[in-house]
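Written below as structure tokens is the structure these notes are about.
Only a single protein chain was left out; the remaining protein chains are all shown in position.
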Amino acid sequence: MEHAVHDRGGMSPGEPIDRTEHELEDWELLTDALAGALARAGVMNVDQLRRGIESMPSDEYERAGYYERWLFSIETNLTEKGILVPGELDGRL
Amino acid sequence: MGSDHEHPHVHDHPHEPIGHDGEPAAAARVRALEELLVEKGVVTRESVRQGVDWLVSRSPADGARLVARAWVDPRFKERLLADARAAADELGLDAGPSPKVVAVENTDELHNMVVCTLCSCYPRALLGPPPAWYKSLPYRSRAVSEPRAVLAEFGVELDPGVELRVLDSTADVRYLVVPQRPKGTDGLDEKALAALVTRDSMIGVAQPRATEPQLA
Partner (left out) sequence: MRFGPGQRVRVASRSHAGHCRTPVYLRGKTGTVACVHGSFTNPETRAYDSDGLPEQPLYGVVFVQHDVWPAYAGPSEDSLVVDVFEHWLEEA
């Protein structure tokens, strides 16, 4: 059975768990809040957020930080919905 | 390298090139994205700020209040286990936007432990944002398949004969563990009891504190 990268149950036996505490950075809070604002605006719901995260290429998914995955998903969703024009955000950086 | 083996370097803080101000590329990107979306009228800055304010207002204190009340009031505990959202409402606490919140009780026979193997579902309204390890790939993997080994890493060894129950939060239900009240706490009031209830004990990877935390 094809195994999606986000479906992790049983996938990493014995892998050490890094228990370092990590307080959320401002940009991470912003990413979280932006997803919430998009949901309240009826633009992108949580199931779409998850689906977008799951659409990341496997190696990128495993390398990315948690909120980097959220950002990828938000951009993917908004581009699919025609709200973001491809390249538009890059042009603002 | 010696005898060390390489394993995938996965973690939950940013791994991208550090920008000139020490932040990852994603930081500038999300700020620019917010600007763009506000300009386009897709979201308002106020809505985003409200979201940030809500998130930073969340901590394990609310969950601890629920647990402490359950410890002193058996009828409240019954109500908490039947409907955690209604019980939170009783205490004026925000149980959050998830459709359903379920409190599960640890007993002499049963120890509960919570995970979300598919992403990071977590009762944020009552516990605050989840710790990085909860969202990590190793925890998401091993909490379901090797929970006793995970508990050992967290310093927990269950008494013989205790059933370990792992709950994988795959849908719209959020789980909160009600740990057992530590022995020798009969003289403590609710506020003191709440101080014993740690975030990790409400996830199920730790027992509550036995004594009040000492001020530095």
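Here are a few things to note about the model shown:
We call the chains A and B, going by the order they appear; numbering starts again at 1 in every chain.
Keep in mind that, in the parts below, contacts are C-beta pairs under 8 Å (C-beta built on N, C-alpha and C of every residue); 3 or more make two chains touch, one makes a residue touch a chain.
All values derive from a computational prediction rather than experimental measurement.
Shown as candidates are B:L66, B:V166 or B:I203; the residue that touches the absent chain is B:V166.
Listed here are the chain B residues that touch the chain not shown: 99-100, 117-118, 144-149, 161, 163-173. For chain A, the residues touching the absent chain in the complete assembly are 1-4, 7, 9-10, 45, 47-48, 50-51, 54.
We adopt the following convention: only the chains that are shown with their structure count from here on.
Distance between chain centres (mean CA atoms), chain A to chain B: 19 Å. Across the interface of their complex, chain B is touched by residues 6-22, 24-27, 29-34, 36-38, 40-41, 43, 50, 53, 62-68, 71, 74-75, 78, 83-84, 88-89, 92-93 of chain A. Contact residues on chain B toward chain A in their complex (touch as defined above): 7-16, 23-24, 26-37, 40, 42-44, 47-52, 54-56, 117-120, 129, 131-133, 135-142, 144-146, 149-150, 153-154, 168.
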